[in-house]
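Left out: one protein chain. Kept in place: all the others.
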């Protein structure tokens, strides 16, 4: 694949897909979408920092599904938590030691943590080795940290191979 | 190609302005100035052409986008509009030349802003659509905001803060008025509105009245009608000389709009809406003139004086607007042209004087002697005569026309005393000003050169003032026709039904 | 529903007017912004209120009056440009004049109050 | 044509002195004198014609609308005045050649002098009222220049200004009078006016006309009580005094009285006012003159007195009075001009004009003394001199009149008293200056003047003698013609003789002479008597009153405009409120006939939210960030309202504008104070403002409700109908924007572009203190650009651009369009600025936003101009459908190009504003211009 | 009503419910950090369900292959965590207090002070 012509192939694909999502499918839109999908990355390429490439797309898909399922599941749990009296809540601030490095993987991890109810990622430590997390209700903080590491960090590490 | 001449006065400055914003041009001062001069000369030529065309062939209309009125935007070049176009472009030429001597280097984008400002003014004069009038008002206002702060400095900032905020409130009121008018008339084309004005009935009548009266506030603000005039003295006194000179036309846009809207749309033919604004306009016009005279007497610097003289001229013009008749309108129109040119002239001269008197600037105090006392003195003398309304410059013709028109309308008892007293006050103060600035001096003159371009700019205005006298016969006849056109209404572009 | 709409417009206008009468630039600009919301809604109202009749041909059987919408759009854009300008102008005024009063200087009463505060602070420290 | 040349030659002569100044004084004077000399010859050439009773005239149209035309005529009166103006003018030119010192700018002096001459000629030659006024004012102006010729002298400046103010005011009154006359008569043509005397005298406006008219004439001719300016005009160089203030300009007033004599005179009002004024002036002038120690002061008051005499004559109403007036005009001009010149010589050669110092000059300048004494005798009315003759006629006429009924005998009595004083001051002039001991501390040793400086005096004195001895021969015909012109009727028979036998006038003359001598001899008592009155300097009084006027005006002005914007805003809004509320009083039913929509809970909630947001904005306006958040709610609800009421385009625009505005506010808030006072004024003001805003809001709300509930018949049907067929788009709003009313949009993007340029100017070199900590004194966070934000912003950018492309492309048919798309793009890029900073962006995207604005505007313009190529009007759009195999039908429209221009301008403008604003704290800030 | 419509209705109800729960949480929860969790409900379940309902609705009405709502979801899923992250960061910087009753973990102080004022 020509780097000069298609500086960001994944983006191109996503953009084309998005275009087709936005518009009704037709040959015309396919052409127009392709044009835009080539043109826009070409325009914004200077504004993008290089990121760790996705090594295992298949795993990524699985990961996405897992996260979706977790969202569904934990939403209900948290909804119940929210409705309960405040005094029964045990919120806590946790620090998650990070094994993965790289902006993109870390960002994905942080986002995942925030999206799944019950936890919100709050900040990275300055050396980017810790992620501070706020949890709404913690009974066993080590278990929580461990589950995050296993359930999210490990697959991400695999996907990006870092 | 010839049919497009009507829209060219708007497009030409826009094109020139846009070209000047291109970085390659905007960083090349010489190119920018040449472009500006060419555009200005072209604007004058165009305006003359259009004027002759309109005078011979009658009102010219131009449907932008070829949508038939009242649906599309219609530009209407009648005699009134073309005369003001000519005035604007002459002013532009003078200001552009004057500023090219170095004022335009004291900050970026001066030349393009000048062009945009003129585009807005020309557009406001040409448009026959009330919302389009709003748009062009905004164009000329935003350009004037930007020009006002050109060169920087505390006084400019402070003055423009008032100017901008008050005008923004004015724009909001304009939109309220437009909402009401559209909500009652269902149309935006001025001719269409005029045709429908008499048909409005029942309760809608009162709503339409609200709209019309709100427009009085809006235009009164632009025209610096009392009690909406507070922005003017500071803004004019703080503006850079060429900008102040160009601003000489700003108040006249308000007057023009009053004529267009209140003398035409809500004029004689408007049935129950006829002359709604007059009972309000009349006392405010009188007060404007009276307090303008007070302000003139109180002025302590040349630019403040000139600014207050603007208020006086506005007061005089408003009195003419408040008595809509052919003679008053024609007289007002002549006087409008004259006072614009004379005010612009005095502002340019004040700019030169300021540059030569050290810290005394243009205040009426003893100061450093001028480097060019004879030249500037002579110029000042001429400008002062013109402003006071003394012969042989056009001021006296305008004044005499107004006096005589007031007499014809039977309102001389009200109009004559303030009009004559304002001249007297101007005479008193200008003679005081001149003798302070030119004759009371201390210390030694510091050599300052006057750029030929500055003189050229002033020369343009002088020539225009002289031409106004020499061609006064033709011009007064023209203003008479223009007034007749205006008061007869904008019938030519009546729509063929919905 | 018309009444609720008019009520909203009236409130916005009144609030805008009140803020525009303040002495500091920031509230004045807030007021201008509120007033321009009010103006936009008002101008929009000149085409009357209609529901589910967006003037996109082929999406409904009746269409609302499209012209005021176009006008409001223009007005919004112009209002934005003006707000931006006046906001920066307010900054500039603060930079040049040293305070954020619309007149470029604090009224005497507030000046003395401020001096009072300063003196008190000095006495405390 | 000759007539025109008489006027034109001097007019062209105005520049000759300026041009020839550099060639030396003689050349300059000679060249200056040339045009008037030729004009004089032309005038003399016309003499036979004029004397025969013909009136050469000339007429050309100039401003018919005003009734102002070029009209000249040369009747007897005009001829006489022309003769005086040109003749004495030439003598003055000669005289001034020697009078002016090397320091004085001769060219400037002569130019002003000739300007004055032209103006004066214009006044007398005019056959059109307005033209007459034109020249009339020119005389005031040129005299201002001449009086203030020595501009470094305070008295010259003040005297000049006073003269200008008084005569200028009179001029305005005269203009009023002339316009009224023209209005009554229906023409400004002098001949027509002169024939309409009865019409005018019977007019209702006659008193007004007369009052204004006399105001003009009296101020010019220094009549009591407007006489005070004349003595102070003596600050002028003496040639000016002798020319303007004796021979010509001050005569303009009496000329005017004479000119309009047939029209305005003949009523009791005229006679009473004019004669009384004349008499008062005569007496006051004569009396005051006696006490003046300044030579020129004495002459000035004497002039006042003589002008009074002429005025008196014109007000007497007897048959021969006007003839006497004309005669005295001539005589006074001759002797007074020579006297002034003589005074000038004395001043010039001795260095003083103070009669207390000037004594016994006879020994030093016998010739000059003789000349001066002859002229002074003429002034005193000594027989065999011209002054005697006209004075005799005056006495005779005072005896004839019956203006004041039984008290009419007062007139001759007072006239005699006046003449007595006139003799006394003339004597004083002669005796004090030329005899009466030795000079006291004169700056120079007096001696005779240069030969040619005396010539003008000699000529004039010889004229005094000649006229005095052979009056009929010298001026008989001239007087008759001139008087005929004044009366516009056959002149009654009169006899100009030196000797009329012993009669009452002669007795009065003798009384006057002997009385005068007696007064002069006993002057000490009078001087003592007079010295108890503090002399009031009119100049000081005038200055003080002007100063006080200015001060009062200043106070009043400050009272009205104290520079407070809040007041200005309040007055504006109050005016708007009143004007809006006024018609609403008549509106009987607020609700109209249109059926209202049903309310639902969503709307109620949203309205509540809107009102809450509004109130919060006010409530928090001192806590500025909070207020901003509250404002966002309002913006959000407004967008929802637009969406709800079928305006998706508006909702989109409002939203995007809203966000950009918030960003702007945030940027600005970094530099503005973050808190304001909770009460920013007295409670009274706050309550007042609250009241006005509540009223304003309720009025606007009422209007809004009234509009909403009324049916509307609008032009919009056309747009709906033609949007698809004519504009090629289904989104009618967008088609209106880019097509039906594309011109508005062009203006709108211009506004945006200009705003960006203006903001660029505002930001240039702005010096702002950058807060180093937030409100609580906490330092800013250290991490400038949080990595997570940076990363996500980056990855969203392509998506945002795609969305903007989507919105742009579908805009013609669905909600969207160039403006919204442009804002989205701009916001996406701004987000990059927020996430990465200015420097980073600058390195990676070296884009000139100005270029973007310019190209946007140019593209939009080109899109509009393109239609010219096809012979269509500006912005006439074009669209068509195309078929491509495999792709299908698609549409291309020129409006899209226009929209592209909009798109680019919006991006350029928004980024120029925001990015430069962001640059303020970085090294990239604008550092040039607009200090 | 068909089953399909029942399904849509259920989605709408769930969406509304979660939105409301999020809002209730906003009101009720004791401190900022706990409240930070509330909008996640609104974004994920609330909006998600409503968007899904909208999509299904449009499929039902045969308006073609219209699953544009996915783009909105995509946007929200990408941006919502970042918003929360930024707010939390700001809150820590501003030292917004934790709920007194909650468990102040030992790392809290360290977390707060990682960016000491200079």
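Residue numbering begins at 1 within each chain, and the chains themselves are lettered A, B, C, D and E in the order written.
Assume contacts are C-beta pairs under 8 Å (C-beta built on N, C-alpha and C of every residue); 3 or more make two chains touch, one makes a residue touch a chain.
Just so it is clear, contacts and distances are computed from a predicted model.
According to its UniProt record, the chain left out of view corresponds to "K+/H+ antiporter subunit F" among "Dissimilatory-type sulfite reductase subunit beta", "Electron transfer flavoprotein subunit alpha/FixB family protein", "K+/H+ antiporter subunit F" or "Cytochrome c oxidase subunit 4". Interchain touches from the omitted chain, evaluated on the whole complex, reach C, D, E.
Taking the complete complex into account, D:652 is the one of D:652, D:699, D:738 or D:875 that touches the chain left out.
Only one residue in the set D:78, D:712, D:827 or D:854 touches the chain that does not appear here, and it is D:827. Touching residues on subunit C toward the chain that is not drawn are 51-52, 54, 56, 59-60. One chain is missing from the display, and on subunit E it is touched by residues 1, 5, 8-9, 12-13, 15-17, 19-20, 22-24, 26-27, 32, 35-36, 38-39, 42-43, 46-47, 50-51, 53-54, 57-58, 61, 63, 66, 68-69, 71-72, 75-76, 79-80, 82-83, 86-87, 89-91, 93-94, 96. The chain not shown here touches subunit D at positions 600-602, 605-606, 608-609, 612-613, 616, 625-626, 629-630, 632-633, 636, 639-640, 643-644, 648, 651-652, 655-656, 658-659, 662-663, 666-667, 669-670, 770-771, 774, 780-781, 783-784, 786, 789, 793, 796, 800, 803, 807, 814-816, 820, 824, 827-828, 830-831, 833-835, 837-838, 914-915, 917-919, 921-922.
Here is the rule we go by: only the chains that are shown with their structure count from here on.
We define each chain's centre as the mean of its Cα atoms; on that basis subunit B and subunit E are separated by 57 Å. Centroids built from CA atoms put subunit D at 75 Å from subunit A. Shown for subunit C are the residues in touch with two or more other chains, namely 16, 20, 25, 38, 40, 42, 45-47, 67, 71, 74, 78-79, 81-82, 85, 89-90, 92, 102-103.
Those residues of subunit A in touch with two or more other chains are numbered 18, 22, 110-111, 126.
Chain contact topology: the protein chains form a pattern that is neither a line, a ring, a star nor a complete graph. Contact residues of subunit D toward subunit A in the complex are 783, 787-788, 790-792, 794-795, 797-799, 801-803, 805-806, 809-810, 832, 841, 844-845, 884, 886-888, 890. Looking at the complex, you find that subunit C touches subunit B at residues 16, 20, 25, 28, 32, 35-36, 38-40, 42-43, 45-47, 67-68, 71, 74-75, 78-79, 81-82, 85-86, 89-90, 92-93, 96-97, 102-104.
Residues of subunit A touching subunit E in their complex: 18, 21-22, 24-25, 71-72, 75, 78-79, 82-83, 86-87, 89-95, 110-115, 117-118, 120-123, 125-126, 132, 134, 136, 138, 141.
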